[in-house]
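Complex shown without one protein chain; remaining protein chains in place.
And then chain A:
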Amino acid sequence: MSDRKLPRLLQTPAVLLLLVWMLIPLGMTLYFSFIRYVLNNLRRPEWTSPSPSNWRGFGNYEFVLKSKDFFLAIQNSLFIVCSILFLTVILGILIAVLINKTFPGQGIVRVLLISPFFVMPAVNAVLWINMILDPVLGLQGIAIAGINDVLDGLRQIPILGAFFSLWPEFEPISFRATQTSAIAVIMMVTWQWTPFAVLIFMTSLQSEDQQQKEAAVLDGANTWSQFRFLTLPHLGRPIAIVVMIQAIFHLSLYAEIEIVSRGNGNKNLPYLIGEFANNNIGAASATGIFAVILANIVAIFLLRMVGKTLME
């Protein structure tokens, strides 16, 4: 065997495994998306197993496009991902700039800050929705009940009480409700992923050109313009990478949505697919193909943006 052939062959197992992993299930999804395939149907038992004779053409796609949930799910997927990206990048930059200089206990603060990133998503969601955000038993409920008690006490004071009785009672927010469950998901994922952004931005800040900064100070540049014209451009590449990696993870967010509200008012595409897949496999597969198309659009856009910097 020649000098370079064997070494090159060593990548084939990995390539083949990933190819099989990608093509076979995806091929099946494509096939299922064109047939009638429902798991429970007493009147049409022939539909309960996949067969080419149940061909439906683009019927499943039409069905999905007509369902109201589909566009809500796409809208919601994008809303959740964009909100998380926006919050984590802004918070990440601010915190990284803040803790980049030495101060007493810097190492401990770093450890405290990074911890949420390692918490498993299922625990993250159960912890937040129950122990922190629950309107009665969680810290939110307890805090609001406490504030209302204090206000009640103030209302009893002779003259001042008249002023406080104008104040309304505070109402705790239920984060399992239709309008708020997306907010809860955004909050808990931001908590988990801001540390990731901080860690990467901080690493990047440490390689910032200090001489350039000193020169800028001598030229009379204030803190803001130093940040705006030196630090921010320096962070361009890490920001792109943080955005790309988070987009990969958050487009397929599932556990948090399931745990917070079982999708109530807050379905994203993966969740919608899961719901269809309880019975209507054809529709689930068609939705899956739409999700693949959406992911590809995002992927092409992101890889264009980041790909070059990865390869140098």
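Keep in mind that, in the parts below, a contact is a pair of C-beta atoms (placed from the backbone, for glycine too) under 8 Å apart; a residue touches a chain by one contact, two chains touch by 3 or more; residues count from 1.
One rule holds in what follows: contacts and distances are computed from a predicted model.
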Of the listed "Anti-sigma factor antagonist", "Carbohydrate ABC transporter permease", "Fe-S cluster assembly ATPase SufC" or "Response regulator", the name UniProt assigns to the chain that isn't shown is "Carbohydrate ABC transporter permease"
Filtering A:127, A:177 or A:216 for touch with the omitted chain leaves A:127
Out of A:72, A:99 or A:177, only one touches the absent chain, namely A:99
Contacting the left-out chain: of A:35, A:182 or A:199, that is A:199
Given A:63, A:79, A:164 or A:254, the residue that touches the chain left out of view is A:254
Residue list for chain A contacting the dropped chain reads 3-4, 6-11, 13-15, 17-18, 21-22, 24-26, 28-29, 32, 95, 98-99, 101, 103-106, 108-123, 125-132, 134, 136-137, 139, 142, 145-146, 191, 194-196, 199-200, 203-204, 207, 222-223, 237-238, 241, 245, 248, 251-252, 254-255, 258-259, 269-271, 273-274, 277, 281, 284-285, 288-289, 291-292, 294-296, 298-299, 303, 307, 309-311
